[in-house]
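Structure provided below as structure tokens; questions to follow.
A protein chain is absent from this complex, but the other protein chains hold their places.
To keep things simple, chains are lettered A, B and C as they appear, and every chain counts its residues starting from 1.
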Amino acid sequence: MAFISSGYDPKQPMKNRITDIGPKHFKDFLPPVLKNNYGKWLYHEILEPGILMHKAESGDEVYTIRVGSPRLMGVQTIREICEIADKHCGGHVRWTTRHNVEFMVDNKDKVGPLKEDLLSRKHDAGSYKFPIGGTGAGVTNIIHTQGWVHCHTAASDASGTVKAVMDDLFEEFTSMRLPAPLRLSMACCVNMCGAVHCSDIGFVGYHRKPPIVDHFTLDNICEVPLAVAACPTAAIRPTKVDLPDGTKVNSVAIKNERCMFCGNCYTMCPALPLSDGKGGDGLIIMVGGKVSNRRSNPKFSKVVVDFVPNEPPRWPTLVKKVHQIVEAYSSGARKYERLGEWAERIGWERFFEVCDLEFTWHLIDDFRDPAYETWRQTTNFKF
Amino acid sequence: MAFISSGYDPKQPMKNRITDIGPKHFKDFLPPVLKNNYGKWLYHEILEPGILMHKAESGDEVYTIRVGSPRLMGVQTIREICEIADKHCGGHVRWTTRHNVEFMVDNKDKVGPLKEDLLSRKHDAGSYKFPIGGTGAGVTNIIHTQGWVHCHTAASDASGTVKAVMDDLFEEFTSMRLPAPLRLSMACCVNMCGAVHCSDIGFVGYHRKPPIVDHFTLDNICEVPLAVAACPTAAIRPTKVDLPDGTKVNSVAIKNERCMFCGNCYTMCPALPLSDGKGGDGLIIMVGGKVSNRRSNPKFSKVVVDFVPNEPPRWPTLVKKVHQIVEAYSSGARKYERLGEWAERIGWERFFEVCDLEFTWHLIDDFRDPAYETWRQTTNFKF
Amino acid sequence: MAKHKTPLLDELEKGPWPSFVSDIKREAESRTKNANNVEYQIPVDVCEDLLGVLELSYTDGETHWKHGGIVGVFGYGGGVIGRYCDQPEQFPGVAHFHTVRVNQPSGFYYSTDFLKQLCDLWEFRGSGLTNMHGSTGDIVWLGTTTPQLEEIFYELTHKLDTDLGGSGSNLRTPASCLGMSRCQYSCIDAQDLCHDLTIEYQDFLHRPAFPYKFKFKVDGCPNGCVASIARSDLSFIGLWKDNIRIDQEAVKAYIGGEIKPNAGAHSGRDWGKFDINKEVIDLCPTNCMWMEGNTLKINDKECNHCMHCINALPRALRIGEETGCAMLLGAKAPILDGAQMGTLIVPFIKCEAPYTEIKDLIEKLFEFWMEEGKNRERVGETMKRVGLYKILQVMELEVDARVVQEPRTNPYIFWKEEEVPGGWDRQIEDYRSRHKM
Partner (left out) sequence: MAKHKTPLLDELEKGPWPSFVSDIKREAESRTKNANNVEYQIPVDVCEDLLGVLELSYTDGETHWKHGGIVGVFGYGGGVIGRYCDQPEQFPGVAHFHTVRVNQPSGFYYSTDFLKQLCDLWEFRGSGLTNMHGSTGDIVWLGTTTPQLEEIFYELTHKLDTDLGGSGSNLRTPASCLGMSRCQYSCIDAQDLCHDLTIEYQDFLHRPAFPYKFKFKVDGCPNGCVASIARSDLSFIGLWKDNIRIDQEAVKAYIGGEIKPNAGAHSGRDWGKFDINKEVIDLCPTNCMWMEGNTLKINDKECNHCMHCINALPRALRIGEETGCAMLLGAKAPILDGAQMGTLIVPFIKCEAPYTEIKDLIEKLFEFWMEEGKNRERVGETMKRVGLYKILQVMELEVDARVVQEPRTNPYIFWKEEEVPGGWDRQIEDYRSRHKM
């Protein structure tokens, strides 16, 4: 492969340099029907799962078909999306914040052919490329992170767990039979890129073994004070270590029983790896968060399963636990009730019962002073 | 006055000594109708403000007349209570946890004469000795502390503020026209003996000036490390001081801007007085707490008036603010709704409006991490 | 004539509410007059001087009492609070003005005989002024001198069969609501448990062995009339586990307006005709009640025993018959690190004399706290510091979802090594064999 220059001259980096221009203006990309009715929308209807109609004051209508995506996609797939958008949608398309793709047409007659086209497209191995759904009182796409595909702190895979769970919940994606929208998210470590901390159901990769100290490397590439300061529980202290070869290095010692496995030290110093494929790493499941202000205030998710092992490629235990929760919610909640609202209404003690999940001591908060607020200070509980 | 020995011999303290016997057994003191129906009560009714009837499975009834008291009472008054109890109640009487006195009779016919007798008794200066009331959806007696009568950390008087407020709320004591019971309490400093932290309305004496350091005394009677450790905000540090007479003493220095006026240092070391009669000391008003589990969980009281000056003898500003709150609650709350439930339902922003109280920055929590939980993390508020 | 002019205090004799000023003056006059020729063992003008020093506080807006110092009776580490006036020359009658805490009988019932004996003793050897009762529950006697303390104690124990209460870093005098003596809601014999614990733990009550004070309080039901959930380090609250008993005839009588709801507690205002839906069913926090025709139905499994319906319809509804209590740990006022309500540690335990199971738990807790609690740390603060689970562990209690209002929102679980397959002892060489640097 020959190197082909873009025109950039490394010897004169400032020559013709363009910086700080930001993104293209979004109005350049709006389909005409949206541009024409910008700020003049009257109402919308979900005609069927995945298909929305928005009505403007002008009488104009726009029909949107929402399809799922794996978030991780190659340019071949994006080009296929472009092909569809060119064919049906006048060359416009949009993504949602939850990695869905939206195809918009300005006439009801165009909906049928577009829908048929989308559903006809499958990968050779059989999965849909563009499953229609993700609207209303159903499951929509799972917000997730990189996992083993691309992240150095991942304690589990993101794309794989998401694929396994979405296969299981596929019918909830393509229908609207739940009490309310159910937002799922996945994060491959406790840094929680994405909004796992405020999702109806979230699953999070995490470690359960304290870091291994690579003393030699640490002395070479890390600053001891930074590593020490990185620990939120003061489990790391400076020390000097004699290596087998007799060299004395500056390193750190870990007070294992104080470690909460957050991995912040590893972020600051790569000589402190935590990951462990031999039973240490796995996932927790959190539920009951929401970001909408509808009816009740936004809520944080709560940890309801303290550990699910990493079981690649299809994580059957994770899938089963999530399934149990969705089933119990679906049959127990009232119309409009989000998962967290339902759990609060019936009481968390009852939630564990109806979801057939075990409440273990790990689920009792013991992190910092606000833990107290999560303990029970009333006799108002159910037997 | 000649010293009269009880029989105790200071030279032989252990001679005939009786210890660790605890209180008399309560069953020795129960009126016969209670003893006979112990654990066999069916229901009760409040016949009129201050007068209850309890019905037992046996068909027995006991009628109780509840009267207020100033808590602080001399033995002359207690003897008068005995006289009444002997006359009407077979020699039995009881107090409530809120300093009320209860006279019980076992026959409805005895109620009228007892009531008449109680209301006929007044102090020479005019106040009732035994006002009848304190039941149901009304104001009952105020739980309070010692104040200037007997306490070394008091920032305000207890008995005086209580008397002034109860005079103002007297009609609420003798009637049952509020939406729910209204429990008031008073504490003369932030130690909050009594349950001000969980009362519908509470007022608390407190300081607003950092301690004065009495260096000479401190060196003589306090241990510097204890004084330093007593400070929850690390505002106190050890120092050496040259007194005007040239002596050098071990003492402490106060970082005034870190002081939160809790007085814990003064409790540990009397050489650090906080009290200030020249504008420093006064009261705060807290509202919305409750201890009952009825309908909603127990709640802490919230600070809604950041300062009321000490205005002895009758604290008109305090009385007025409390009155405003009671009025607004009385006209705004629903039947069965406690003050805190009402404030939460309408929203605290609306509470300040309807009570005509000013919301100041002092009311925003800034104490420790859990302060965050009291800030607003939603757009669900009212304009 | 009064010894001191008290123009400010005199203002507090006005108004309808019983005046504490009038009460103190009454005591002062009685002492001056001394109709019964009592040989007062402390200054006869103690009440006069109390009024005097209080008037001074009303004038200058500051208290005139000083720190206690250590006073008490032989062998006890509590029960007396030393108190001195900082203007002893002006007010010699209250120069020494110690407080005595006398252990009240559970539920605050008295015979007048006993009360009169208390009055005689306290008039004779103290100021005659009392609090009926102090915040913790004791009979509080305000103002005596050091030489009288042993005398008072001797007479109290020998003649009145009554002991001092707690103070300092002791078990404080336990207190309860009136329980089964006059309340149909009491799920447990609150007075008996209170009395039993008081007797059982006399040693802790009188001799400081704890990091800080410790309070037991007993509420017969979730209405919480003695506020145990807010005011006691270990709170007992009576509960039932089975079904609310319903008298359907009485339900109809309420609906028909024959009986006033809520025991008549709202009779001072016209709240309109009773509506069982509006006042009871719709206000049930768990929505576990409904009407089938004229019959009130309750899904007791979903009831959280908040007491609202029972309070609202006391003639129709009664607590269940399988009774016991919950235990909640760690309530305290804001000093120093913020207020705490009691945290549920035992959702349900049988509560019958001799309370063996309950005492076993208490003793495990005491043992742990005496070992691990820091100086002047309330047990609720210890619990915050070590975590709720640690408390459950030391008390050997089951982990029950009921102890939390909600599960944790953070993923920072402190796993223990033995819980993690393969343990924590890992070699960097092994790791580097899979991951190059």
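Criterion: a contact is a pair of C-beta atoms (placed from the backbone, for glycine too) under 8 Å apart; a residue touches a chain by one contact, two chains touch by 3 or more.
Nothing here was measured: the structure is a model prediction, and the numbers come from that model.
Enquirer: Can you work out which residue in A:Lys115, A:His197, A:His215 or A:Lys321 touches the chain that's missing from view?
Expert: For the chain that is not drawn, the touching residue is A:His197.
Enquirer: Using the touch definition up top, pick the residue from A:Cys82, A:Val228, A:Ala253 or A:Val354 that touches the left-out chain.
Expert: Looking across A:Cys82, A:Val228, A:Ala253 or A:Val354, the contact with the absent chain belongs to A:Cys82.
Enquirer: Could I get the residues of chain C that touch the absent chain, sorted low to high?
Expert: 60, 62, 64, 66, 86-88, 334, 338-339, 409-412, 434-437
Enquirer: Quickly run down the residues of chain B that touch the omitted chain.
Expert: 190, 197, 204, 206, 208-210, 212-215, 217, 256-257, 259-262, 270, 273, 276, 278-280, 284, 286, 288, 300-304, 306, 344, 346-350, 352, 359-367, 369, 371-383
The rule we apply is simple: only the chains that are shown with their structure count from here on.
Enquirer: Starting from the mean Cα coordinates of chain B and chain C, work out the distance between those two points in Å.
Expert: The answer is 13 Å.
Enquirer: Calculate how many whole Å lie between the centre of chain A and the centre of chain C, each centre taken as the average of the chain's C-alpha atoms.
Expert: 49
Enquirer: If I count partner chains per residue in chain C, which residues reach a count of at least 2?
Expert: Only 222, 229, 237, 285, 306, 337, 341 qualify.
Enquirer: Mind pulling the residue numbers of chain B that touch at least two other chains?
Expert: Within chain B, the residues that touch at least two other chains are 293, 296, 298, 368, 370.
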